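The structure follows.
With one protein chain held back, the other chains of the complex are shown just where they sit.
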Amino acid sequence: MRFPFLTAIYCLPLLAVLIIFCFPARCRVAIRMVALVSSVAALAMTVLLFFWYDRVAGGLQFVEKVPWVSTLGISYFVGVNGINVILLLLTGIIITAGVLASWEVAHRQKEFFILLLTLTTGVFGVFMSWNLFLFFLFYEVAVLPMYLLIGIWGTGRKEYAAMKLTLYLMAGSALILAGILGLYFAAGQRSFDLDLLEKAAYDPVFQRVFFPILFVGFGILAALWPFHTWSPDGHASAPTAVSMLHAGVLMKLGAYGCLLVPMTLLPDGARFWLPMVALLSVVNIVYGSLGATAQKDLKYIVAYSSVSHMGIVMLGLSSMNGTGIGGAVLQMFSHGIMTGLFFALVGMIYGRTHTRMVDEQGGLASRIPVLAAFFVLTGLTSLGLPGLSGFPAELAVFIGAFRAYPVVTVVCTTGIVITAFYVLRLLQRLFFGVRRNTNGAAFGDAKSAFGDAKSAFGDANTVEFIALALLMLFILAVGLYPMPFVRVIGSAVAPIAARLGGM
Amino acid sequence: MTLTLTHYLVLAALLFCLGVYGAITRKNAIGILMALELVFNAVNLTLVAAGRFRPQPDAVGQLFALFVIAAAAAESILGLAIILAIYRRRVVVNADEMDLMKN
Partner (left out) sequence: MADPVVLALAVPLCPLAAFALTWLLARGRPAAGAALSLPAIALSFVLSAVMLWGQVQAPGAIQADIPWMPAGRLSISMGILLNPLSALMMVIVTGVSLLVQIYSLGYMRGDPGFARFFSYLSLFSFSMLTLVLADNFILLYMAWELVGLCSYLLIGFWYEKPEAARAAKKAFVVTRVGDLGFLVGILMLSLLAGTFDFAGVARFIGAGSVPQGQVTLVVLLLFCGAVGKSGQFPLHVWLPDAMEGPTPVSALIHSATMVAAGVFMVARLYGIFQESADALRVVAGLGAFTAVFAAAIALAQDDIKRILAYSTISQLGYMMLALGVGGYGAGLFHLTTHAAFKTLLFLGAGSVIHAAGTNDIRQMGGLARRMPVTTVTFAVAVLAIAGIFPLSGFWSKDEILEAVRAGGHPVLYMVALGTVFLTAVYMSRLFFMAFTGASRGEGAHESPAIMTVPLLILAVLAAGLGMLGSPWVGRGIHGLLDPAAPRPVLNMGILVLSNGLAAAGILLALVLFGGRAGARAAHARKAGPLYSLLANKFYIDELYLLLIRALFFSLTTAVAWFDRHIVDGTVNLVGGASKMGGALLRRTLSGKIQGYALIITCGALAALAILLAAGLGLFGAWLTGPGILGPGGAGR
């Protein structure tokens, strides 16, 4: 039998969970080393997967299929297409950076890593499941640990945020479950396997009824307006690594679900409803960026910018052509890494200044030049600067969407000006201008220079630097030469676009 | 006079009512548990009798009764353990005062 490559990917964090279980809580170094080793190994495997995936042949590869509950059509069926490859890679990157960003977690460290890695297991599983039952199973594994992670390790109104987020996602799950069952019975194949469900012919009326159920169910997780308010509260309250994983990966999981289930299986419903989605995504983009402009808390700003950027993903999905959908997937990848960087940086800055309020900081560039440089680059990515990953993704989405909805797309492009405004204003207030003291440390002797600042708190340490550099590496890779990524994505997107009738 | 099924059922019904009455009225938690045992035994009696008086008598009724006895034993143990645990913490065995769940 061939080596079960995909199973091994999600078993790595699971294995780490079991090993950490066996350690006593006081072995702090051992616990985080286990977490790190497992996530780095998973990252390495996803990178290998990216290179080994045959992008010319396309289609489903690395398939493992074992009957499970045959009478109900449930099978253990995992495989990857181009989209999965990209999203698995994203997960690998984010969890590795997330573990590094949680290096100094002090409170209940053992339980923290157990939950974090359980969550990762679920996410990996979702991105490779091709049986809807298995998909839902992993989906719930990915969603549930979030409640504890925010409730226990969060800050601020963490109980409220954790409860809100969990209830929202549960509501989404309920819709998804109803939708999946509807598909199962309507297809009449007695199977949850996606390849079989895809071949079934669904009644157009059924499609129109079930498309919104499934789309909204997944869309909640992708912060589709007006179901987005869990995101600012949740992301603001969550600990750093959880914000990174949640905004970086779980929101993509929602968009991926939208693409995988309703859009692929219910093309008639998609053609009926997607123009509506395009309108909602305008609201997401413009409303999200306006919301970000009004916020004063760093994490809220980043969270609202996520709402705005996920709108671009939704706009790409709604375009129904290969360019737009491919751009949307690239944007998922790009935004995942970018927002991971954002939350990591916000966590690091908070760890130094002990405030997340923009007004209470200033002139940080000369005190923490390396962090400032990373923050500036991340901000530039989010406003779509060429050479960084946001640009090719947004460009592809806009080109694709313009073909489908010219006027809507033009309105959406105003979002990039608003984004430029709030990002640059944030940079200006945070890093430039007069230095403002927040924690009583004496300074004023620090010279703005090429990295030789003397200050009360240090710049990025090695662990932080590695985490940030890892993320930045991929932002630059996609930004400078998106071809390999786009081709992998394109091999999976083309059939979906063909089903939807646009190329 | 031969014993018919009715006799057994009337006896079981009486036992059952006694048990329920005890379970509702006793203040002492251990008393409640004992009363519940009566209820179980009333059910057992019904099962055994019903098995005995089937057109082709077999052991199914007794089998069920054995299961019930096993379950009841487990239940009593669990109940007693809970009562003991509560007693240790709060020094009460009075069911009226066990209303932690309320608040």
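Some notes on this structure:
Order of writing sets the labels: A and B. Residues in every chain begin at 1.
Assume a residue touches a chain if its C-beta (ideal position, glycine included) is under 8 Å from a C-beta of that chain, and two chains touch if they have at least 3 such contacts.
These numbers come from a predicted model, not from an experiment.
The residue touching the chain not shown here, chosen from A:Thr96, A:Ser306 or A:Thr323, is A:Thr323.
Residues of chain B that touch the chain left out of the display are 20, 23-26, 32, 95-96, 98-99, 101-103.
Although one chain is hidden here, its contacts on chain A can still be listed: residues 163-164, 167-168, 226, 228-229, 232, 287, 290-291, 293-295, 321-323, 326-327, 363, 365-366, 380, 385-387, 391-392, 395-396, 398-400, 402-403, 406, 409-410, 413-414, 416-417, 420-421, 424-425, 427-428, 431-435, 447-452, 481-483, 486-487, 490, 503.
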